[in-house]
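Shown next, in C-alpha cells, is the structure this report addresses.
Removed from the display is one protein chain of the complex; every other protein chain stays in position.
So, chain A:
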Amino acid sequence: MLTAFGRAFKTPDLRRKILFTLAIIAVYRLGAHVPTPGVSYSLIQACQKGAGDANDLLGLANLFSGGALLQLSIFALGIMPYITASIIIQLLTVVIPKFEALKKEGQAGQSKMTQYTRYLTIALAVLQSATFITFAQNPSQLFANPACTNILTDDSIVTILIMVLTMTAGTGLVMWLGELVTDKGVGNGMSILIFTSIAATFPGALWAIQQKEGRWDIFLGIILMGFVIIALVVYVEQSQRRIPVQYAKRMVGRRVYGGTSTYIPLKVNMAGVIPVIFASSLLALPTLLAQFNRKADGSSAGWVQWIDANFAGGDTWEYALTYIALILFFTFFYVSITFNPTEVADNMKKYGGFIPGIRAGRPTAEYLQYVLTRITVPGAIYLALISIIPLIALVLVGANQNFPFGGTSILIIVGVGLETVKQIESQLQQRHYEGFLK
C-alpha cells in the first residue's frame, strides 16, 4: 500500500497531477479564510466564540463550505450553488423534454447541460449571497448568539453590493478550481473540493466533543467507532451484484465480433449520497418557513411553535422518522432516474447481448427491474441507518448536528476517497504497476 504511494509519486505524469490537485486544495482552503471586504474579521471571531449550536438552517451549506460560510469569507458559498444547480438541472431532465433529448445526445448534449449548470450556478450564487448577507445584517440569529449584534464594518448599499459581487465571483472561482482539478488533476474536482471542506471540519468537531465531555475515553471511543463505521461503509459501497451478459458472435466480412461474456454491475447503493442530500435540504424547509413567521415576543402561531419544538433541534423522533422516510423514498426515486432498465435492455438487444436464461427485450428489462428493486431495499435501509447516526450521537454524547462520523459527511468522504483512489490506480495500472487495492 505504502509502496504504491511511492510509485505514484515516482511516475512523473501522476506526480504532476497529484501535486496540482494539492496546490488547488491549498488555494481553496486559503480563500475560505479570507474575509469578504466589508466584514469585520475581529467581530466575527468574537461572535463565534459565544455561538450556540450551529444554526440548523445552515447545517448542510456550512458543512459543504467547511466552516467558511459562518466566517463570511470570499468562498463562503463554496460549492453549494453548483450542487444546487446540478440538482435542479438533473431533476429538470425528467420534466423538460428538451433536456431529456440533450441527455440522450451523449457527449455533446452533456457538455451543453454542463454549460447550463454553470450559468445557473452564477445566478444562484447572486441569489444566495444576497440572501445570506441580508441575514448577516442581523447576525444574532445566524450565530445563535444574542450578544452578537453587528459584524459588518458599514452597511451602506454600496458595501453590500460589493459583498454580493465578491461572493459571487468567489463562487465562480471555486467552480473553476474544481473544473481545473477534473481536467488536469486526479479525481472529480467538485467532489474533491467537497471532500476537503468536510475533512477540514473533522478535527474541530471531534475536539468540540472532547471539550464538552472533558474525558479522553469518550473521545478515543468515538474515534474508534468512526473507524468501524468507515470500514462498514467501504464494505457496503464496494458490494455489487454482477448480472452476467453474453454477447453473441457476429461475422462481419472475415472478422468475428463479440462472443465475449461480461456483466452489468448493480451496486447495492446505486444512489450514492444524493438521497441524503435531498432529504436534508427538504427537511430544512419547515424550519426556514418557521423562521420567517416567528415573532420576537414569543407569540408565534401554533404551527410555528410545533415546528420549533419538533424539527428545529433534530433530536426528536418525529424528525428522525420523517428523515428516514424521505431517504427511503429518494433512494428509490433517484435510482429510477439514473438507471433505466428498459434503456439498458434495448441497448443490449441492439448489440446482440443477452442475460443467460432470459429473453432479450422486455423480459430482460423486467428482470433487471426486479433485481434492481430487490437490491435497492437493503441499500436504502443502509443509507437511512448511516444518516441517523448523527441524530443518535446528538442524544447520546451531545454532539452537534455536524457529528463527523455519520450521515452525509462519512458517505461523501468514503465515496470520494474510493473514487479518487480507483482513478489513481487505473493510471498506475496503465504503466503495469501494482495498485492500492489488492
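In the analysis below, a contact is a pair of C-beta atoms (placed from the backbone, for glycine too) under 8 Å apart; a residue touches a chain by one contact, two chains touch by 3 or more; residues count from 1.
What we mean here is this: contacts and distances are computed from a predicted model.
Peer 1: Missing chain's UniProt protein name, "Protein-export membrane protein SecG", "Class III cytochrome C domain protein", "Aspartyl/glutamyl-tRNA(Asn/Gln) amidotransferase subunit C" or "aconitate hydratase"?
Peer 2: The record for the missing subunit names the protein "Protein-export membrane protein SecG".
Peer 1: Kindly state which of the options A:47, A:148, A:190 or A:245 is in contact with the chain not pictured.
Peer 2: Answer from the full complex: A:190 touches the omitted chain.
Peer 1: Out of A:46, A:127 or A:173, which is the one that touches the chain we can't see?
Peer 2: A:173
Peer 1: In the whole complex, not just what's shown, which of A:34, A:127 or A:360 touches the removed chain?
Peer 2: If we include the chain that is not displayed, A:34 is the one touching it.
Peer 1: For the chain that's not shown, point to the residue among A:90, A:305 or A:336 touching it.
Peer 2: Result: among the candidates, A:90 touches the missing chain.
Peer 1: What chain A residues would touch the chain not displayed?
Peer 2: The list for chain A reads 31, 34-38, 40-42, 74, 83, 86-87, 89-90, 110-111, 113-115, 117-119, 122, 153, 158, 162, 165-166, 168-169, 172-173, 175-176, 178-179, 182-183, 188-191, 194, 237, 270-274, 277, 338, 412, 415-416, 418-419.
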